[in-house]
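Every protein chain of the complex appears in place save one, which is left out.
Let's turn to chain A:
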(Lines give C-alpha, C1' and ligand atoms only; values in the text may rest on other atoms or scores of the structure.)
Protein backbone atom coordinates (compact mmCIF):
# COMPACT_ATOMS: atom_id res chain seq x y z
CA UNK A 1 0.00 0.00 0.00
CA UNK A 2 2.71 2.45 0.98
CA UNK A 3 6.45 2.40 0.85
CA UNK A 4 6.77 2.54 4.63
CA UNK A 5 5.94 -1.16 4.95
CA UNK A 6 8.55 -2.79 7.14
CA UNK A 7 9.31 -6.41 7.87
CA UNK A 8 7.36 -6.76 11.09
CA UNK A 9 3.65 -6.25 10.72
CA UNK A 10 2.19 -3.46 12.82
CA UNK A 11 -0.33 -5.86 14.29
CA UNK A 12 -0.11 -9.64 14.35
CA UNK A 13 -2.34 -12.04 16.23
CA UNK A 14 -2.51 -15.79 16.41
CA UNK A 15 -5.41 -17.78 17.77
CA UNK A 16 -6.86 -15.04 19.99
CA UNK A 17 -9.57 -16.36 22.25
CA UNK A 18 -11.83 -14.72 24.73
CA UNK A 19 -14.91 -15.90 26.55
CA UNK A 20 -17.16 -14.06 28.97
CA UNK A 21 -18.77 -16.33 31.49
CA UNK A 22 -18.87 -19.37 29.22
CA UNK A 23 -19.94 -17.44 26.14
CA UNK A 24 -17.20 -17.53 23.53
CA UNK A 25 -16.71 -14.14 21.97
CA UNK A 26 -13.48 -14.72 20.07
CA UNK A 27 -12.87 -18.27 18.95
CA UNK A 28 -9.29 -18.19 17.75
CA UNK A 29 -8.68 -15.35 15.34
CA UNK A 30 -5.50 -14.69 13.36
CA UNK A 31 -4.66 -11.25 12.05
CA UNK A 32 -1.76 -9.63 10.24
CA UNK A 33 -1.79 -5.92 9.50
CA UNK A 34 1.17 -4.52 7.54
CA UNK A 35 2.63 -1.24 8.74
CA UNK A 36 1.07 1.77 7.06
CA UNK A 37 -2.09 0.02 5.90
CA UNK A 38 -5.73 0.25 6.85
CA UNK A 39 -7.27 -2.93 8.13
CA UNK A 40 -10.96 -3.25 8.73
CA UNK A 41 -12.65 -5.75 10.95
CA UNK A 42 -16.17 -6.01 9.68
CA UNK A 43 -19.02 -7.68 11.45
CA UNK A 44 -22.50 -7.32 12.87
CA UNK A 45 -23.15 -6.24 16.45
CA UNK A 46 -21.92 -8.82 18.93
CA UNK A 47 -19.50 -10.42 16.48
CA UNK A 48 -16.55 -9.69 18.79
CA UNK A 49 -15.07 -6.66 17.04
CA UNK A 50 -14.82 -4.57 20.18
CA UNK A 51 -13.38 -7.46 22.16
CA UNK A 52 -10.64 -7.84 19.53
CA UNK A 53 -9.81 -4.13 19.79
CA UNK A 54 -9.80 -4.29 23.58
CA UNK A 55 -7.31 -7.16 23.57
CA UNK A 56 -5.03 -5.61 20.95
CA UNK A 57 -5.06 -2.25 22.73
CA UNK A 58 -4.14 -3.91 26.09
CA UNK A 59 -7.43 -2.97 27.73
CA UNK A 60 -8.28 -6.59 28.54
CA UNK A 61 -6.34 -9.83 28.49
CA UNK A 62 -7.03 -12.65 26.05
CA UNK A 63 -7.83 -16.12 27.37
CA UNK A 64 -5.61 -17.70 24.76
CA UNK A 65 -3.47 -16.94 21.75
CA UNK A 66 -0.77 -14.37 21.19
CA UNK A 67 -0.74 -10.87 19.82
CA UNK A 68 2.04 -8.47 18.97
CA UNK A 69 1.44 -4.80 18.33
CA UNK A 70 4.27 -2.56 17.10
CA UNK A 71 6.54 -5.54 17.69
CA UNK A 72 5.66 -5.91 21.38
CA UNK A 73 3.68 -8.65 23.04
CA UNK A 74 0.38 -7.23 24.32
CA UNK A 75 0.43 -9.46 27.39
CA UNK A 76 4.15 -9.35 28.10
CA UNK A 77 4.98 -5.68 27.61
CA UNK A 78 1.71 -3.76 27.53
CA UNK A 79 3.38 -0.43 28.28
CA UNK A 80 5.54 -0.67 25.16
CA UNK A 81 2.39 -1.36 23.14
CA UNK A 82 0.56 1.51 24.81
CA UNK A 83 3.36 3.91 23.93
CA UNK A 84 2.89 3.11 20.23
CA UNK A 85 -0.88 3.14 19.91
CA UNK A 86 -3.84 5.47 20.04
CA UNK A 87 -7.34 4.20 20.70
CA UNK A 88 -10.71 5.71 19.97
CA UNK A 89 -13.27 3.41 21.47
CA UNK A 90 -16.88 2.91 20.61
CA UNK A 91 -18.05 4.97 23.55
CA UNK A 92 -16.55 8.37 23.60
CA UNK A 93 -13.53 8.52 25.84
CA UNK A 94 -13.64 12.18 26.72
CA UNK A 95 -13.94 13.75 30.14
CA UNK A 96 -17.34 15.42 30.01
CA UNK A 97 -16.78 17.55 33.11
CA UNK A 98 -13.94 19.57 31.62
CA UNK A 99 -13.69 21.56 28.38
CA UNK A 100 -12.53 20.25 25.03
CA UNK A 101 -9.33 22.22 25.34
CA UNK A 102 -8.67 20.91 28.84
CA UNK A 103 -9.23 17.37 27.56
CA UNK A 104 -6.61 17.94 24.89
CA UNK A 105 -4.10 19.48 27.31
CA UNK A 106 -4.68 16.58 29.69
CA UNK A 107 -3.70 14.17 26.91
CA UNK A 108 -0.67 16.30 26.01
CA UNK A 109 0.47 16.19 29.65
CA UNK A 110 -0.01 12.43 29.83
CA UNK A 111 2.11 12.08 26.70
CA UNK A 112 4.74 14.16 28.53
CA UNK A 113 4.84 16.76 25.80
CA UNK A 114 6.56 20.02 26.70
CA UNK A 115 4.03 22.74 27.64
CA UNK A 116 4.35 24.85 24.50
CA UNK A 117 4.23 21.78 22.26
CA UNK A 118 1.08 20.57 24.00
CA UNK A 119 -0.57 23.96 23.55
CA UNK A 120 0.42 24.14 19.91
CA UNK A 121 -0.74 20.59 19.16
CA UNK A 122 -4.01 21.26 20.97
CA UNK A 123 -4.69 24.43 19.01
CA UNK A 124 -3.81 22.78 15.70
CA UNK A 125 -5.93 19.68 16.22
CA UNK A 126 -8.89 21.63 17.58
CA UNK A 127 -8.75 23.83 14.49
CA UNK A 128 -8.37 20.86 12.16
CA UNK A 129 -11.35 19.13 13.75
CA UNK A 130 -13.46 22.28 13.67
CA UNK A 131 -13.67 22.52 17.44
CA UNK A 132 -11.92 25.84 18.07
CA UNK A 133 -15.20 27.62 18.74
CA UNK A 134 -16.33 25.01 21.26
CA UNK A 135 -12.89 24.59 22.85
CA UNK A 136 -13.80 26.42 26.06
CA UNK A 137 -17.12 24.66 26.60
CA UNK A 138 -17.53 21.52 28.73
CA UNK A 139 -17.31 18.40 26.58
CA UNK A 140 -20.62 17.18 28.00
CA UNK A 141 -22.38 19.91 26.02
CA UNK A 142 -20.98 18.67 22.68
CA UNK A 143 -23.07 16.96 20.01
CA UNK A 144 -22.36 13.33 19.10
CA UNK A 145 -20.26 14.30 16.10
CA UNK A 146 -18.27 16.88 18.10
CA UNK A 147 -17.56 14.40 20.89
CA UNK A 148 -16.35 11.87 18.37
CA UNK A 149 -14.09 14.44 16.73
CA UNK A 150 -12.71 15.51 20.10
CA UNK A 151 -12.19 11.86 20.94
CA UNK A 152 -10.15 11.31 17.80
CA UNK A 153 -8.24 14.55 18.30
CA UNK A 154 -7.29 13.34 21.80
CA UNK A 155 -6.09 10.07 20.30
CA UNK A 156 -3.94 11.88 17.76
CA UNK A 157 -2.17 14.38 20.01
CA UNK A 158 0.48 11.86 21.00
CA UNK A 159 1.10 11.19 17.29
CA UNK A 160 0.59 7.43 17.58
CA UNK A 161 1.86 5.27 14.71
CA UNK A 162 -0.90 2.71 15.13
CA UNK A 163 -4.50 3.80 15.65
CA UNK A 164 -7.40 1.64 16.72
CA UNK A 165 -10.80 2.99 15.77
CA UNK A 166 -13.73 1.06 17.14
CA UNK A 167 -16.77 1.95 15.05
CA UNK A 168 -15.64 5.54 14.60
CA UNK A 169 -18.73 6.68 12.70
CA UNK A 170 -21.54 4.75 14.37
CA UNK A 171 -24.33 7.16 15.17
CA UNK A 172 -22.90 10.02 13.14
CA UNK A 173 -24.83 11.92 10.50
CA UNK A 174 -23.65 11.52 6.88
CA UNK A 175 -21.79 14.82 6.90
CA UNK A 176 -19.84 14.01 10.08
CA UNK A 177 -19.17 10.57 8.69
CA UNK A 178 -17.51 11.93 5.59
CA UNK A 179 -15.53 14.39 7.71
CA UNK A 180 -14.32 11.48 9.80
CA UNK A 181 -13.31 9.51 6.72
CA UNK A 182 -11.33 12.49 5.47
CA UNK A 183 -9.52 12.77 8.79
CA UNK A 184 -8.69 9.05 8.78
CA UNK A 185 -7.38 9.24 5.21
CA UNK A 186 -5.07 12.11 6.15
CA UNK A 187 -3.46 10.03 8.89
CA UNK A 188 -3.07 7.10 6.54
CA UNK A 189 -1.33 9.40 4.08
CA UNK A 190 1.12 10.14 6.89
CA UNK A 191 1.95 6.44 7.09
CA UNK A 192 -0.08 5.64 10.19
CA UNK A 193 -1.45 2.11 10.51
CA UNK A 194 -5.18 2.05 11.12
CA UNK A 195 -7.15 -0.81 12.62
CA UNK A 196 -10.78 -0.04 12.07
CA UNK A 197 -13.89 -1.89 13.11
CA UNK A 198 -17.16 -1.13 11.48
CA UNK A 199 -20.55 -2.57 10.79
CA UNK A 200 -20.85 -0.45 7.67
CA UNK A 201 -19.74 -2.19 4.52
CA UNK A 202 -19.32 1.02 2.57
CA UNK A 203 -17.00 2.32 5.26
CA UNK A 204 -14.74 -0.71 4.98
CA UNK A 205 -14.92 -0.51 1.19
CA UNK A 206 -14.09 3.19 1.32
CA UNK A 207 -11.16 3.11 3.71
CA UNK A 208 -9.64 -0.31 4.12
CA UNK A 209 -6.79 -1.94 2.24
CA UNK A 210 -7.74 -5.29 3.69
CA UNK A 211 -10.96 -6.44 5.26
CA UNK A 212 -11.66 -9.34 7.57
CA UNK A 213 -15.23 -10.42 8.11
CA UNK A 214 -15.78 -11.46 11.71
CA UNK A 215 -18.66 -13.76 12.33
CA UNK A 216 -19.44 -15.66 15.55
CA UNK A 217 -15.95 -15.03 16.89
CA UNK A 218 -14.16 -16.33 13.83
CA UNK A 219 -12.71 -14.71 10.74
CA UNK A 220 -15.12 -15.83 8.02
CA UNK A 221 -13.06 -14.34 5.18
CA UNK A 222 -10.20 -11.97 4.66
CA UNK A 223 -8.86 -10.06 1.71
CA UNK A 224 -9.08 -6.83 -0.23
CA UNK A 225 -12.56 -5.54 -1.00
CA UNK A 226 -12.18 -6.83 -4.57
CA UNK A 227 -11.02 -10.25 -3.44
CA UNK A 228 -13.99 -10.53 -1.14
CA UNK A 229 -16.38 -9.45 -3.85
CA UNK A 230 -15.06 -12.23 -6.06
CA UNK A 231 -16.16 -14.72 -3.42
CA UNK A 232 -19.79 -14.27 -4.32
CA UNK A 233 -21.54 -14.93 -7.63
CA UNK A 234 -21.01 -12.22 -10.21
CA UNK A 235 -23.13 -9.28 -11.14
CA UNK A 236 -25.93 -8.96 -13.61
CA UNK A 237 -27.89 -6.52 -15.69
CA UNK A 238 -31.57 -6.30 -15.03
CA UNK A 239 -34.16 -5.18 -17.55
CA UNK A 240 -37.69 -4.36 -16.63
CA UNK A 241 -40.62 -4.01 -18.98
CA UNK A 242 -44.20 -2.85 -18.77
CA UNK A 243 -45.18 -4.28 -22.13
CA UNK A 244 -45.47 -8.10 -21.87
CA UNK A 245 -44.81 -8.49 -25.60
CA UNK A 246 -41.56 -6.55 -25.41
CA UNK A 247 -40.65 -8.65 -22.39
CA UNK A 248 -41.19 -11.88 -24.28
CA UNK A 249 -39.30 -10.71 -27.35
CA UNK A 250 -36.37 -9.59 -25.23
CA UNK A 251 -36.31 -12.91 -23.43
CA UNK A 252 -36.07 -14.64 -26.80
CA UNK A 253 -33.43 -12.29 -28.18
CA UNK A 254 -30.97 -12.42 -25.29
CA UNK A 255 -28.88 -15.38 -24.18
CA UNK A 256 -28.71 -16.91 -20.73
CA UNK A 257 -31.47 -14.81 -19.22
CA UNK A 258 -33.38 -15.54 -16.09
CA UNK A 259 -37.01 -14.57 -16.45
CA UNK A 260 -39.36 -13.25 -13.84
CA UNK A 261 -42.81 -13.31 -15.44
CA UNK A 262 -44.50 -11.70 -12.52
CA UNK A 263 -42.50 -8.46 -12.60
CA UNK A 264 -41.74 -8.70 -16.31
CA UNK A 265 -38.04 -8.44 -15.67
CA UNK A 266 -35.00 -10.19 -17.03
CA UNK A 267 -31.62 -10.83 -15.47
CA UNK A 268 -28.59 -11.22 -17.68
CA UNK A 269 -25.30 -12.28 -16.07
CA UNK A 270 -22.76 -9.54 -16.72
CA UNK A 271 -19.64 -8.00 -15.26
CA UNK A 272 -21.19 -4.60 -15.79
CA UNK A 273 -18.44 -3.43 -18.15
CA UNK A 274 -19.06 -0.95 -20.94
CA UNK A 275 -18.50 -3.66 -23.53
CA UNK A 276 -20.97 -6.08 -21.97
CA UNK A 277 -23.61 -3.41 -21.61
CA UNK A 278 -23.20 -2.29 -25.21
CA UNK A 279 -23.68 -5.82 -26.52
CA UNK A 280 -26.94 -6.11 -24.61
CA UNK A 281 -28.15 -2.73 -25.81
CA UNK A 282 -27.13 -3.48 -29.40
CA UNK A 283 -29.09 -6.70 -29.28
CA UNK A 284 -32.18 -4.87 -28.04
CA UNK A 285 -31.75 -2.11 -30.64
CA UNK A 286 -31.43 -4.62 -33.47
CA UNK A 287 -34.79 -6.11 -32.54
CA UNK A 288 -36.24 -2.69 -31.76
CA UNK A 289 -37.11 -3.57 -28.20
CA UNK A 290 -37.42 -0.82 -25.59
CA UNK A 291 -36.87 -1.68 -21.93
CA UNK A 292 -38.48 0.58 -19.39
CA UNK A 293 -35.65 0.30 -16.93
CA UNK A 294 -32.09 -0.95 -16.98
CA UNK A 295 -30.07 -1.47 -13.82
CA UNK A 296 -26.54 -2.80 -13.42
CA UNK A 297 -25.81 -4.79 -10.30
CA UNK A 298 -22.17 -5.42 -9.41
CA UNK A 299 -21.57 -7.52 -6.30
CA UNK A 300 -20.75 -5.34 -3.33
CA UNK A 301 -19.62 -6.06 0.19
CA UNK A 302 -23.24 -6.43 1.25
CA UNK A 303 -23.50 -9.57 -0.87
CA UNK A 304 -20.21 -10.84 0.51
CA UNK A 305 -21.24 -10.08 4.02
CA UNK A 306 -24.60 -11.79 3.81
CA UNK A 307 -23.12 -14.74 1.96
CA UNK A 308 -20.39 -15.21 4.57
CA UNK A 309 -22.35 -14.55 7.71
CA UNK A 310 -24.75 -17.08 6.23
CA UNK A 311 -27.91 -15.39 7.38
CA UNK A 312 -30.97 -17.03 5.91
CA UNK A 313 -32.22 -13.47 5.92
CA UNK A 314 -32.63 -12.14 2.47
CA UNK A 315 -30.46 -9.07 2.20
CA UNK A 316 -32.52 -5.95 2.08
CA UNK A 317 -31.57 -4.98 -1.45
CA UNK A 318 -33.55 -2.36 -3.33
CA UNK A 319 -34.30 -4.87 -6.11
CA UNK A 320 -35.83 -7.30 -3.71
CA UNK A 321 -37.71 -4.65 -1.88
CA UNK A 322 -39.26 -3.44 -5.13
CA UNK A 323 -40.93 -6.77 -5.80
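In this text, a residue touches a chain if its C-beta (ideal position, glycine included) is under 8 Å from a C-beta of that chain, and two chains touch if they have at least 3 such contacts; residues count from 1.
Note that contacts and distances are computed from a predicted model.
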Chain not displayed: protein name in its UniProt record ("Aspartate carbamoyltransferase", "Putative lipid carrier protein YhbT", "Electron transfer flavoprotein subunit beta" or "Transport permease protein"): "Transport permease protein"
Of A:11, A:25, A:94 or A:214, the residue touching the omitted chain is A:94
Residue in contact with the excluded chain [from A:49, A:68 or A:82]: A:82
I need the residue numbers on chain A that touch the omitted chain, in ascending order. 57-61, 79-80, 82-83, 85, 87, 89, 91-98, 102, 106, 109-112, 138, 154, 158
